[in-house]
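Omission of a single protein chain aside, the complex is shown with its protein chains in their original locations.
Then we have subunit A:
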Amino acid sequence: MAVLLLAEVMGDDLSVDSTAKALTAAAQLGDVTVLVAGGNAAAAAAEAAKLTGASAVIAVSDASLANGLAEPLAALVVSMAGDFEHIVAPSTATGKNVMPRVAALLDVMVISDVMTIVDGDTFERPIYAGNAIQTVKSADAKKVMTIRTAGFDAAGEGGSAAVSDGAAADNPGLSEWVEDKVEESDRPDLTSAKIVVSGGRGVGSEENFAIIEKLADKLGAAVGASRAAVDSGYAPNDWQVGQTGKVVAPELYIAVGISGAIQHLAGMKDSKIIVAINKDEEAPIFQVADYGLVADLFDAVPELEGKLG
């Protein structure tokens, strides 16, 4: 059975980690064709062709596809949908933006955030901020879904799929891109990092957040934040971990000055080892932490930073 995987592209680059993880999921469903769409998709398509498990790659380059705008991208996916029984994308901001639109255009339900593939029609997904896991069975002829990448290992590199060129669909011309404000950073990407250090409201200010960043840099870690820290302006929005932010599952997650609200836990409780530093010994974060340290973060974090490495 044939699967179309919409690759994650940032600028002209393939986002290898999220694409490779979604590919692992897609390959459980059948033969995978990877669709790489962008302003200039050639280099990203060549990258995608190397991923183990990709049978074919279709590269579509068009100015309308350069910025992940939902309408032209959804139109493209729909124009190719005919041959495929499953249409899959990683559950990134772009995937979440585009796939429900694709599903509605095909008159099928979207299945968001699939964490386990039971069979070709049956999938597990988290609901209620991960407090329940629902197994759903689709009656639709085509299954359109997004994949929660934290639940799948990345496909390796070593493949050599053939790359062909495809054509963009008509751009309905409903929206135009104005600008992206993306922080360039040397730190690893939050969703693929092996270690994440997150700060919460307890950190107290944007200036104080530097101690979180210093610890992260010492560990080669990505930096995360709770919603409260983002809302208060201590950290940028794309650092938010949780039900309505990013979902991470690193080897090590260090939560500093974070109370552990269910909405935050939804984004990190599948981490392998969780460390919590909080001065309130009753904080709910300690219920999920493998190692809890009851301490003032302004003492403990610099000390930890000094004693590591």
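Following the convention adopted for this analysis, contacts are C-beta pairs under 8 Å (C-beta built on N, C-alpha and C of every residue); 3 or more make two chains touch, one makes a residue touch a chain; residues count from 1.
We take it that contacts and distances are computed from a predicted model.
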If you had to name the missing chain as UniProt does, which of "Electron transfer flavoprotein subunit beta", "ABC transporter ATP-binding protein", "DNA ligase (ATP)" or "Xanthine dehydrogenase family protein subunit M" would it be?
"Electron transfer flavoprotein subunit beta"
From the list A:T33, A:N67, A:S198 or A:S259, which touches the chain that is not on show?
A:N67
Of the listed residues A:T19, A:T33, A:S64 or A:T94, which contacts the missing chain in the full complex?
A:T94
Interface with the undisplayed chain - residues on subunit A:
10, 67-71, 74, 92-94, 96-105, 107-113, 122, 126-140, 172-183, 191, 195, 219, 227, 230-231, 236-238, 243-244, 246, 251-252, 262-263, 269, 272-275, 281, 286-295, 300, 303-304, 307-308
